[in-house]
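Only one protein chain is missing from this complex, and each of the others stays in its spot.
Should a chain be cited, it is by its letter among A, B and C, assigned in written order, with residues numbered from 1 in that chain.
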Amino acid sequence: MIIVLKPDISKKEEKAVLTEIRKLGYKPHIMRGVERTVIGAIGDERKNHTLESLASWSQVEQVMPVQKRYKLVSREAHRSSSTVKVLDQVLGGRKFHVMAGPCSVEGEAQLMKTAEAVKAAGATILRGGAFKPRTSPYEFQGLGEKALKLLAKARKETGLGIITELLSEGHAEMVAEYADILQIGTRNAQNFQLLIAAARTGKPVMLKRGLSMKIEEWLLAGEYILANENPNLLFCERGIRTFETYTRNTLDLSAVPIIKNESHCPVVVDPSQGVGRADLVTAVCKGAVAMGADALLIEVHPNPAEAWSDGAQQLTLDGFSRLMEELKPFVAAAGREF
Amino acid sequence: MIIVLKPDISKKEEKAVLTEIRKLGYKPHIMRGVERTVIGAIGDERKNHTLESLASWSQVEQVMPVQKRYKLVSREAHRSSSTVKVLDQVLGGRKFHVMAGPCSVEGEAQLMKTAEAVKAAGATILRGGAFKPRTSPYEFQGLGEKALKLLAKARKETGLGIITELLSEGHAEMVAEYADILQIGTRNAQNFQLLIAAARTGKPVMLKRGLSMKIEEWLLAGEYILANENPNLLFCERGIRTFETYTRNTLDLSAVPIIKNESHCPVVVDPSQGVGRADLVTAVCKGAVAMGADALLIEVHPNPAEAWSDGAQQLTLDGFSRLMEELKPFVAAAGREF
Amino acid sequence: MIIVLKPDISKKEEKAVLTEIRKLGYKPHIMRGVERTVIGAIGDERKNHTLESLASWSQVEQVMPVQKRYKLVSREAHRSSSTVKVLDQVLGGRKFHVMAGPCSVEGEAQLMKTAEAVKAAGATILRGGAFKPRTSPYEFQGLGEKALKLLAKARKETGLGIITELLSEGHAEMVAEYADILQIGTRNAQNFQLLIAAARTGKPVMLKRGLSMKIEEWLLAGEYILANENPNLLFCERGIRTFETYTRNTLDLSAVPIIKNESHCPVVVDPSQGVGRADLVTAVCKGAVAMGADALLIEVHPNPAEAWSDGAQQLTLDGFSRLMEELKPFVAAAGREF
Partner (left out) sequence: MIIVLKPDISKKEEKAVLTEIRKLGYKPHIMRGVERTVIGAIGDERKNHTLESLASWSQVEQVMPVQKRYKLVSREAHRSSSTVKVLDQVLGGRKFHVMAGPCSVEGEAQLMKTAEAVKAAGATILRGGAFKPRTSPYEFQGLGEKALKLLAKARKETGLGIITELLSEGHAEMVAEYADILQIGTRNAQNFQLLIAAARTGKPVMLKRGLSMKIEEWLLAGEYILANENPNLLFCERGIRTFETYTRNTLDLSAVPIIKNESHCPVVVDPSQGVGRADLVTAVCKGAVAMGADALLIEVHPNPAEAWSDGAQQLTLDGFSRLMEELKPFVAAAGREF
């Protein structure tokens, strides 16, 4: 921690800060600058009492952390890139993956038709919402366990792994029984109890970035997974909330190389939520591939206009198949295999 | 719903939109403008399939909702202002309330000392965190049930009602046993399963605004409480996330008159989280009172520099007592009683 | 400056940083922490080459500034509060001021009627746009010098000082000839050439906060006025851009006490632009008064629905008069005179 003192404070006020720093378990180190005195507090911020509270003192101008707060997700701790195994597929390796399927599972015919089509086009994982977090209590909330059973059936018929959202601690066991990857949605990205429950199922967890989550907070939320002894973590960029209203969210593609630099975990991009408009999905997928993503998560529906949720951003089966064709040269340029 | 068609589309493309609108349960109504054709779709958007999916069609430029999506929290549904009863206190009435206490309950001495001091200064509700949602898994996570028991003890000794955060569906029953108001924190503001669990305890619920929640989304999250048959809802503005870094969050005080206009529920302001700096708390409290808030939620600690969480924003006992004095003329100017 | 080195770098890489720091005119001071080495660079950042460029070196993790970058606007430099004299009025003193008038000057009758009404209700300064910055080139751009002449006429008849926006360096002399305060609008808040031109007229300058300006950047933009030898600077908070769409902007009222703490200059609040809705203006004005603003800037129009610009946020003459009545107890509570 770096503590910046206000100018013109008394020796006594300065001494009080030094005493408090020692009391809280750190060794103070004074630097006298041109206008201000700065104190470095030497000690492990993850083990000692935080010094940020010192900001409440009137003689302190600013307290600035130096140490990174995440450890297990950090590339400093784990130099080589991690991979996550899902059935016979390996995410985070040379092969580029596409997870595709409907926003919500609406019924057997809809799901099977989509599953077969996305598999034929090259997807390796099937997505489908069983429990849906909806802004309004009057919107469709998902088919629940019935949807999970349909997903399991689709896996059996197509061989595709299954990813679906977990949104209640109370469902963790049930969802883990059917799914191959548990998705934590943007609204629950700092629902730490849910993160712990997900981690404890032992299944791979894909953690979406919260709507207004800084990179550091996202890494720390991921730290909750690894700290609960589940090493199979995927980060998923899905757009952040900004002032722009043309797109549903602002997809922060810079997060892809950042997470790859800061962490060893694989990175997925969700263009469907990110932009919220089917007409932009193809361009965004190309960008994600080029910038180093390990996988994409794409919403696909046989008839988007009649989808029970988020129709505006779902691709048709044909649209998805065209997209997969168009991605090929970019996957190759990125040195990946499809 | 208003559907704006693109210019230069064919008659056949237009007809397909009209057919789909009818199929989804609405009656279309065409208006031909100077450059664009606009279709009004007549029907209840809360009962029929959403038309937003039509945005995925290439001939559709825009789909704009007209109807408000919330109902039970709305002042249209309930013209007079609601009040929430907590022990012998009534929130949302003429009396202005202050909820105060430490960020986290750290032990009996700390809590009792604070409880007595805030009561003496005029607070009517005691706040104190038992379960703490922390950005990092390595930070203090709260004393849990032990803290709840201390809060109950403080209530017994001071007569103050208790507000504390609920952050796990699994704790709902336990927390409701001790607390008089359940607080839903900013990170869980769209954790709908938790909202439902909180509502079902029957206890009053104070719903903090999510870090990046629009007013409409906040009202809809509140709708989850009322739709689950709990009429005792308080909204709490606590700052939103913006680009500004001088304050921890940007306190959106305009939300106070907005929620008072749109909804019948009482409004609380949390200046401590809102600005994150003790030196700004007094000014912000004055603004909140002047703008029509029904209550304040303020963090107070006997020794902020050694607080186990969020010390930078906690007031000292003396500071709180001075604040209460300074607020008096503003409470009177607002036509409220202290 | 504080330079944080990456862990595990070589002695040679560390030495290169030290050498560069010395070369750029600073004295390095090393602190070895638990995980990282931190270097304090002692020297005046306003006189020497910036060290932020060191962030481009691979062995450097972070460069953190310590020194405040503003000087003349700072309360450190000028402990007592400044006042700005406008005709016979003093802004920033005990008296609370209201600047009011139409968004745009549309003609003599509209302006005179408004000027007389706002004066009668207690306003001390008349606002009115002559040159209007408009998002679209097809919108009304203001009456230009004709409007300035009408403003001068209104001043003559009512005795009210005049504030109007300057939006071109080329107009600085002309606008300064008619106006008593030059307003710099939000879109030009970092148009430094315009700031310099405004400063050089010698007239008081009211600097609106840019749509996405951090407090520090705003203070630094103000520094351009004082550094160009014009001591008569007013800061005006008028809302920042956030994700919220219910209001036109998010009025950051916390900025009022912050600017009062950091700077000696008077602070004005513009609720009309801030919320963009006439129905919220009264509540916001009360908040601004309570939080320590020195003045308000309010849009008033005889017939808002037919205003040539921004009608949605303009008060009627009656509405303004009611507002002034309602503000009285809050002005008194704030220890100010009306």
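Brief remarks on what is shown
The rule we apply is simple: a residue touches a chain if its C-beta (ideal position, glycine included) is under 8 Å from a C-beta of that chain, and two chains touch if they have at least 3 such contacts.
Small disclaimer: the values here were computed from a predicted structure and weren't measured.
Displayed chains that the missing chain touches over the full complex: A, B, C (touch as defined at the top). Checked against the full complex, the candidates C:I9, C:A278 or C:V331 give a single residue touching the omitted chain, namely C:A278. Summary of contacts with the chain left out: across A:V60, A:L91 or A:L253, the touching residue is A:L253.
Here one chain is not drawn; of A:E13, A:E145 or A:D279, the residue touching it is A:D279. Residues of chain B in touch with the missing chain: 2, 4, 7, 29, 31-36, 38, 40, 42-44, 62, 64, 66-67, 76, 241-243, 245. Residues 212, 214-216, 240, 242-247, 250-254, 256-258, 261, 274-275, 279-280, 283-284, 286-292, 329-330, 332-334 are the ones on chain A that touch the missing chain.
Taking the whole complex into account, chain C touches the unshown chain at residues 20, 24, 46, 49-50, 52-58, 63, 69-70, 133-139, 167-170, 187-188, 190-194, 210-212, 217, 220-221, 223-224, 227-228, 241, 277-279, 304-308, 310-314.
Everything that follows uses one rule, which is that only the chains that are shown with their structure count from here on.
Taking each chain's centre as the mean of its C-alpha atoms, the one that lies farthest from the centre of chain B is C. Between chain A and chain B, the centres computed from C-alpha atoms are 25 Å apart.
With centres set at the average Cα position, the gap from chain B to chain C is 30 Å. With centres defined as mean CA coordinates, chain C is found 38 Å away from chain A. The set of chain A residues touching two or more other chains comprises 241.
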